[in-house]
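This report refers to the structure that appears directly beneath it.
Note that one protein chain is taken out, while the other chains of the complex remain in position.
As written, the chains take the letters A, B and C, and residue 1 is the first residue of each chain.
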Amino acid sequence: MLEELKEKVFKANLDLVKQNLVIFTWGNVSGIDREKGLVVIKPSGVDYDVMKASDMVVVDLESGKVVEGDLNPSSDTPTHLVLYKAFPNIQGVVHTHSTYATAFAQAGRDIPNIGTTHADYFYKDIPCTRDMTEAEVKGNYELETGNVIVDEILNIRKINPDHTPAVLVKNHGPFSWGTSPDNAVYNAKVMEQCAKMAFVAFSVNPNLTMNPLLVEKHYMRKHGPNAYYGQKGQKH
Amino acid sequence: MLEELKEKVFKANLDLVKQNLVIFTWGNVSGIDREKGLVVIKPSGVDYDVMKASDMVVVDLESGKVVEGDLNPSSDTPTHLVLYKAFPNIQGVVHTHSTYATAFAQAGRDIPNIGTTHADYFYKDIPCTRDMTEAEVKGNYELETGNVIVDEILNIRKINPDHTPAVLVKNHGPFSWGTSPDNAVYNAKVMEQCAKMAFVAFSVNPNLTMNPLLVEKHYMRKHGPNAYYGQKGQKH
Amino acid sequence: MLEELKEKVFKANLDLVKQNLVIFTWGNVSGIDREKGLVVIKPSGVDYDVMKASDMVVVDLESGKVVEGDLNPSSDTPTHLVLYKAFPNIQGVVHTHSTYATAFAQAGRDIPNIGTTHADYFYKDIPCTRDMTEAEVKGNYELETGNVIVDEILNIRKINPDHTPAVLVKNHGPFSWGTSPDNAVYNAKVMEQCAKMAFVAFSVNPNLTMNPLLVEKHYMRKHGPNAYYGQKGQKH
Partner (left out) sequence: MLEELKEKVFKANLDLVKQNLVIFTWGNVSGIDREKGLVVIKPSGVDYDVMKASDMVVVDLESGKVVEGDLNPSSDTPTHLVLYKAFPNIQGVVHTHSTYATAFAQAGRDIPNIGTTHADYFYKDIPCTRDMTEAEVKGNYELETGNVIVDEILNIRKINPDHTPAVLVKNHGPFSWGTSPDNAVYNAKVMEQCAKMAFVAFSVNPNLTMNPLLVEKHYMRKHGPNAYYGQKGQKH
């Protein structure tokens, strides 16, 4: 069942290790088959070096129930499902505890758009969510984490999730998404690199300024209707 | 004698190198057989790349005397023994000079619980001990180092060592422990990663705040009576 | 056509990866045949691990038109061409988003000449350009990026580009050049290392001072008429 998607999700999970975004089992990637309404996700707490494609767990998008798989799905599965429901164009979701992005989440600060590296992939600042309430933490915590993300992106910041495909959960860590499981991992790596550079940049100049003209230019050069970066037919 | 435990302790010592927690010979791992009252520990000052499982030294828990082994045990052995006596549930102890945890020890600052990465493994801040006195330093130094750790954990902070399995010795470096030699190394790695992220987080926002609800939630999600992270029967 | 130069440019692009100066496709190297008035450059958005020497694109220095190659040249090609025209002695140009140099560009700060590591290769501070104007960003952006660099180097700072072979484009990242594609990559690596050390040095002492006598001495020891570093006939 969904062998091709399982293979993609499995490989995207291994890429988290290759890209130095996770240690131990601290990350998870999922992918979705929107026609069938099924999500494929990494099992919970399984070491990356013994994990197989067939260990991936298939979960129903609506009910959250396991449809196939012997292992428990990632404990973050309810968060992934909320994101898939709220952001209808996304095809993959990633969660990590990558060093610099997580540090910004712990600091409660957005990763600001202060350079073209950021603007090439994220149109706006990557927002950090508000504190979760007692009801949210003591209730269905992982599902409420998803709700807090969606509230921050769509209502509080009014951000288009397709143009700024990442978020920081305060005192927790980053989530990213994309047009495929692979693309969500790519965005997780860009976010981590942008967080690292922002840390250094603010240390070197706490009063730095961004030229707002570059935000528009760089994002549109790659993603706008007249994009001219890369080769014809290539997606970014 | 204790071949299986020697093998475990030997491999855990090599893992310190793999996890980038030590350079040269700057670290040591021990394990305990509580029934026999014997501790197995790395020899002092031996290079990791020539060390063999049979080089591990067996020491008597009560007397501290070498029971088996041709080499001197780690000079930190008396510290390990104090920890095994004071914390009756622990099965492994680790000492390193890992970069970021040692820097916090040099700074005389606790590694604060400011995110779920920390709260997943350490219930409280990882405490930094007080300055050692002249009597302690000039007396049985390594044994007194253990006493200062135990005093800090049990008396000054009133911390449960099973729930916060690590400490910083001021101007020295980190010690960690756990349910096995392997688990103590795991906790040493988590502590180092948390120290690195705390360094970055405070640089980015010196006035950051932790949501206290997450401390409870994340620790209990993994370690509480109703833990639901990972696979059934799996320990964390 | 220009097979030898293509090979050099191809290898110099791979060296960006080896030197940890780029992730993904975030960098480009070009080289020039000044007699023929032709520039060889990396194609746009092609992964380093599938790229071949024959993928390099040949572009006319004056018109900017593709003379040979099936792929689109790097979107930064117009910037490279402006630099080749304005700096008549340079034979290679490099652009990266390397971590520390890019952070200084985001901070809007020059990489200051505060040590002999810098002075061995760059006579002056590596300047950061002014903000680009609306006309420049909305016009022929990549060409105007080149013009802003040249304006900063030659007019605003009055720097000899052969003696200080690098620049930071504000809120964007570093460009470097040199006596060959290889030498331009070498200068990109030195710039990155100098940026990293400057970040640490200013964190450790915000009021640090440079001994100006060392600037003169070290640059001239390697590059002056009486240079005595290295072996006879060796270039630096």
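Please note the rule applied: contacts are C-beta pairs under 8 Å (C-beta built on N, C-alpha and C of every residue); 3 or more make two chains touch, one makes a residue touch a chain.
Keep in mind that this is a model prediction, so the values were computed, not measured.
Seen in the complete assembly, the chain not on display touches B, C.
Checked against the hidden chain, the listed residues C:Met51, C:Val67, C:Leu143 or C:Met197 yield one contact partner: C:Met197. Contact with the chain not shown here comes from a single listed residue; of B:Tyr123, B:Phe175, B:Phe199 or B:Tyr229, that residue is B:Phe199. Of the options C:Met1, C:Ile156 or C:Leu208, the residue whose C-beta touches the omitted chain is C:Leu208.
The missing chain, though absent from the display, is touched by one residue of C:Leu38, C:Val57, C:Ala101 or C:Ile114; that residue is C:Ile114. Where subunit C meets the chain that is not shown, the touching residues are 114-117, 186, 189, 193, 196-205, 208-211, 213-214, 216-217, 221, 228-232, 234, 236. Mapped onto subunit B, the interface with the missing chain covers residues 23-24, 26, 43-46, 71-72, 75, 97, 99-100, 102-109, 131-132, 134, 137-138, 141, 170-173, 198-199, 202-203.
Simple rule for what comes next: only the chains that are shown with their structure count from here on.
Number of steps on the shortest path from subunit B to subunit C, with steps defined by chain touch: 2. Here the C-alpha atoms of subunit A line up with those of subunit C after a rotation of 90°, rounded in steps of 5. With centres taken as mean CA coordinates, the chain nearest to the overall protein centre is A. Centre-to-centre separation of subunit B and subunit C, using mean CA positions: 47 Å. Centre-to-centre, using mean CA coordinates, subunit A is 33 Å away from subunit B.
Shared interface positions of subunit A, i.e. residues touching 2 or more other chains, are given as 198-199, 202-203.
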